[in-house]
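With one protein chain removed, the remaining protein chains of the complex are shown where they sit.
Presenting chain A:
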Amino acid sequence: MFKAHFKKKLPTFELEVDISLSQGILALVGSSGAGKTTILQCLAGLQTPSWGEINIHDKIVFSSEYGKDVPIRNRHIGYLFQDYALFPHMTVEKNVVYGKPKKGSNPNKALTATNVLQMLKIEHLRNRYPKQISGGEKQRVALARALMTEPELLLLDEPLSALDQDTRSSLQQELLKLQAQWQIPFILVTHDVQEAEMLGDQIIKLDHGKQEVLKKLTIAQ
């Protein structure tokens, strides 16, 4: 279960967020500069909210009231950057295992790089460098890298925006499958309302820091 209620002062407006999610995909839509990425960064700990509280799995990771701000590395959140942020000096395999916990939190998953690479159909790329692979492949590598950390929540910042239409459609399907398979909440930022409708179990539209619920959660909580 993930729950966040916080405010963040931005140069031109104040962002106000009140979201919760136990399962499925929450899609955040809005035009550029609406504060979508800021929300993800506050959740991940890359930015600090001005006020509020963030709970992940009933653990408070940020609270202005109690002066708590858990470091990024201890939040157990997977983050997929818009430009994928793959380490250019490491092979695909080294990228993927970078965040692998020393002891897996869930021994039943027995997560290995090979499992994840196979699941995302990128095993053949394991010895390549990021500059030697295509945009869609980079996206899969970034997903594999984020999943290797066994996150409790996955944040995706416009993960499909740089891809062509065909790759985009196939990856949309893969994201849906992956979420069903992985059983952790995903929060997806996109400026494409159609994409949000296709992927989101909940859809929230952002406009100058204010949120409007476009679609409520209908799956069983």
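As a convention for this text, a residue touches a chain if its C-beta (ideal position, glycine included) is under 8 Å from a C-beta of that chain, and two chains touch if they have at least 3 such contacts; residues count from 1.
Here is the rule we go by: contacts and distances are computed from a predicted model.
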Name under which UniProt lists the unshown chain, selected from "Molybdenum transport system permease", "Aspartyl/glutamyl-tRNA(Asn/Gln) amidotransferase subunit B", "D-galactose/methyl-galactoside binding periplasmic protein MglB" or "Peptidase": "Molybdenum transport system permease"
Residue of A:Ile133, A:Leu176 or A:Met198 in touch with the missing chain, whole complex considered: A:Ile133
Chain not shown: contacting residue from A:Ala4, A:Ala44, A:Ala113 or A:Leu143: A:Ala44
Residues from chain A at the interface with the omitted partner, ascending: 44-46, 71-74, 77-79, 81, 83, 85, 87-89, 98-99, 101, 131-134, 145-146, 149
